[in-house]
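Only one protein chain is missing from this complex, and each of the others stays in its spot.
The block that comes next holds chain A.
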Amino acid sequence: EALLQLVEKADGGVDSLDVASSIGVDHQVIVGAVKSLQSLGDVISAEQRSSKHWELTDEGTELAEQGSHEARVFGSIPLEGLPQSELMKLSFGKIGFSKAMSNKWIRVDKSHEGGPRIFRSNIQDQVREKLLLVRSGAQLEEKDKNELKKRKLLTEVTVKSYWITRGSSFSTTLTKQETELTPEMIATGSWKDRKFKPYNFEAMGVAPDCGHLHPLMKVRTQFRQIFLEMGFSEMPTNNFIESSFWNFDSLFQPQQHPARDQHDTFFLSDPALAHEFPQDYLERVKTVHSEGGYGSQGYKYDWKMEEAQKNILRTHTTAVSARMLYKLAQQEKFTPVKYFSIDRVFRNETLDATHLAEFHQIEGVVADYGLTLGDLMGVLHQFFTKLGITKLRFKPAYNPYTEPSMEVFSYHEGLKKWVEVGNSGVFRPEMLLPMGLPEDVSVIAWGLSLERPTMIKYGINNIRELVGHKVNLQMVYDSPICRLDS
């Protein structure tokens, strides 16, 4: 308030330093007052200034009062002289001696008995004079200033001050600005008279306190949605443990197939074996593997029950598709079906930035009379269009349980090349006919991983940051909603 009084008096404005000295408070107090007045709006306007001036250091002050070291050396030498060793005992002895010598105020008689002896000549203490000049506020020559600065007797001090003038809404009485509208203001109508502090629209808002869904699960939700939109029913894939029979044998995957190796599949030690199978079907599967049938040559090898019984962690959700198709074949009358699933599968693989021992497989299956390879491509085209992928082409491939088999490639605009996005095929008759499905029913299917599109969608390079406990929760917090087609 005192500041405001002063500002009112001074027409052209005042300097904060002058204000401080005139009121008799520390300059920092005035600076604080200026800042808080500024925040109230246009009460005052303040312009920052800085001025530089020279001040004596502590040593400089001492010298200004008592004389320079060299003058004190001079003063301490009696007329008859002093042994050098004695002089050096004085606090200012060493520096003063060398300076006094170079000024030729004193001389040394090295031949004097009892060691070198110092005698005084004449003196003019310029250093002290200059220091006294500075203290009185006078200006020195640049050369002298630098000399003294080098001797650490002077320092340059920058003082920041404000030039304060009246603002557009200047008033000596302070009306505090309101920060927020309150229920009382609304009730009393006082908001009409109040001034409100402006908002800083540059600042970020407060993050809402909320939970978050996992990005991989958000993508899963979208894939589920797409399948449901296309009329596909979800398969019950809640069985991670599967017998080799359903995972491999029923799919006409021979027992020596490398995928059935210890290196690729997790086998169980407890419960090690599955103990129940549809026996008639099992016999038919055995026959088609070892002897052929249903128009097939078979693999012609010794099919072993022990291999089929081995329990594993399923390597693909197609094991469930096999169960579902077998059940479909057991119906009184065949009805067309469209199935899908998105669930975990397990591979005993070497792990790296894009491979884990478990991942989610997306699978679609259509069973109907007379489906063609063209139908498979058409369904894939529709499916991938919903993912925002329209440019597709197909490469012949090999898979033990589909024939024909096709790898699905899509053109990646960023990479400017075709990249593999999935696998597909028509289930072999050796798989379908032993189940008991009618001969003219075809089953088309395709699969892809859930992790890969998610990593692309959310720009994640290391799969461990996405899946598993090493997940980066900040990434989970920050991940946007999932729209696959945009």
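The rule is simple: a residue touches a chain if its C-beta (ideal position, glycine included) is under 8 Å from a C-beta of that chain, and two chains touch if they have at least 3 such contacts; residues count from 1.
The definition used in the following text is that contacts and distances are computed from a predicted model.
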{"item": "Absent chain [UniProt protein name; select from \"Small ribosomal subunit protein uS5\", \"Aspartate aminotransferase\", \"Elongation factor 1-beta\" or \"AP-1 complex subunit gamma\"]", "value": "\"Elongation factor 1-beta\""}
{"item": "Which of A:27, A:214 or A:386 contacts the chain that the document leaves out", "value": "A:214"}
{"item": "Which residue of A:94, A:145 or A:338 touches the chain not shown here", "value": "A:338"}
{"item": "Full-complex contact with the absent chain, from A:56, A:106, A:148 or A:274", "value": "A:274"}
{"item": "Residue, one of A:99, A:128 or A:428, that touches the chain absent here", "value": "A:428"}
{"item": "Contact residue for the chain not shown (choose from A:91, A:200 or A:238)", "value": "A:238"}
{"item": "Where the unshown chain meets chain A, residue by residue", "value": "209-214, 216-217, 221, 224, 227-228, 230-243, 256, 258, 262, 266-283, 292, 294-302, 305-306, 309, 311, 313, 320, 323-324, 326-327, 330, 332, 336-338, 344, 346, 348, 350, 356-358, 366, 368, 370-375, 377-379, 381-382, 393-398, 400, 403-406, 426, 428-430, 436, 442, 467-474, 476-477"}
